[in-house]
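Here the complex is missing a single protein chain, while all its other protein chains stay put.
Here is subunit A:
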Amino acid sequence: MSALVLDGLTKRYGPVTAVHGASLRIPHGQFVCLLGPSGCGKTTLLRMIAGLEDPSGGRLVIDGRDITTAPAHTREFGMVFQSLALFPHLTAGENIAYPLRIRGVPKAEQRKRADELLELVRLPGVADRPVSKLSGGQRQRVAIARALALSPKLFLLDEPLSALDAKLREAMQIELKQLQQRLGITTIVVTHDQREAMTMADLVVVMSQGRIHQAAPPMEVYRQPADAFVADFIGMTNLLEGEVTAPGTAAVPGGTLHLPELPPTGRVLLSVRPEDVIVHPAGMDGPNRLTGTLSFMRDLGASVEFRIDVAGKEIVALSRPQDRPPVAPGGALAVEFPPAACVVLPPMAERPQ
């Protein structure tokens, strides 16, 4: 059983609980993104895995071995810090060789391994340069190489790309993913950037207020969000509050929708992605259609975005330019919610706070 298991990991700072009983099983070789807004506890969770914070409760098990209380330096995980934390008094090569030096590896071998790792992160020939003479992207690579120097069981990264400019960040996301695939190393990345998570992860762990809301592959998180927070945080969505009035029928502001997967009774919350909402000219009747007035429209080139006022609620829809109905802002429109695209979520009140 080669996996990392988080069993109810909890971290409290006095009266504040930063992480509430996080439980997760990460199979070997997975690329995991801990995703959430700032202050959601994702960094604290990563630091507990690294051994830099002592959990207030719960267990951490890797390959069947309990490491909950093992000190950080005995865990043999590689970690890349947000500030990178490169040692300023050492050259790039010495930084990478630091963990080898600590273990008493001979100098020549240290040097050989540092050169190999620089090759791996595609930064050959800078081993003798002081880290202060490297660019942001180069430092990033040195930090990654240093964390990988001991071929760790677990590769941890805390917002590793946040200091880079947008273009370099995109390139590094792809490169990091390729590197991880090549090495087959279990990797956990903390990020607040959902695009970054979608690009790299096999498993996205969405967190908010110290709790894990959903842990699933990126497309599942997007298509089948577990609750309103996930639906809203990952991409754009329309959230419709409604009430089940008859089996398979829900009353929402502006009309009723017929959906097969509704609970038998009670309040429901529906999430519909803008690209799934179909816009029709007014007066064309059909199932699951609500009428509203167009309040705003913009042409984004590849798609057209509509903002439609339906009984006081703004609905966002994206459609292809060629499907655009002939209507000007202020005009009437019908919006269709295809049943397959409507995700039924637990109502707002049941959201864990």
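Please note the rule applied: a contact is a pair of C-beta atoms (placed from the backbone, for glycine too) under 8 Å apart; a residue touches a chain by one contact, two chains touch by 3 or more; residues count from 1.
As a convention for this text, contacts and distances are computed from a predicted model.
K.L.:
What name does the UniProt record list for the absent chain among "Putative spermidine/putrescine transport system permease protein", "Phenylalanine--tRNA ligase alpha subunit", "GvpL/GvpF family gas vesicle protein" or "RNA polymerase sigma-70 factor (Sigma-E family)"?
P.N.:
The missing chain's protein name, per its UniProt entry, is "Putative spermidine/putrescine transport system permease protein".
K.L.:
Given that one chain is not shown, which residue among A:His20, A:Arg113 or A:Arg146 touches it?
P.N.:
A:Arg146
K.L.:
Where the complex has a chain not shown, which of A:Thr69, A:Ser83 or A:Ser295 is the residue touching it?
P.N.:
A:Ser83
K.L.:
Looking at A:Ile102, A:Ala171 or A:Ala340, which residue reaches the missing chain?
P.N.:
Only one listed residue reaches the unshown chain, and that is A:Ile102.
K.L.:
To test your reading of the contact rule: which positions on subunit A touch the chain that is missing from view?
P.N.:
50-52, 71-73, 75-79, 81-83, 85, 87-90, 98-99, 101-103, 146-147, 149-150, 156
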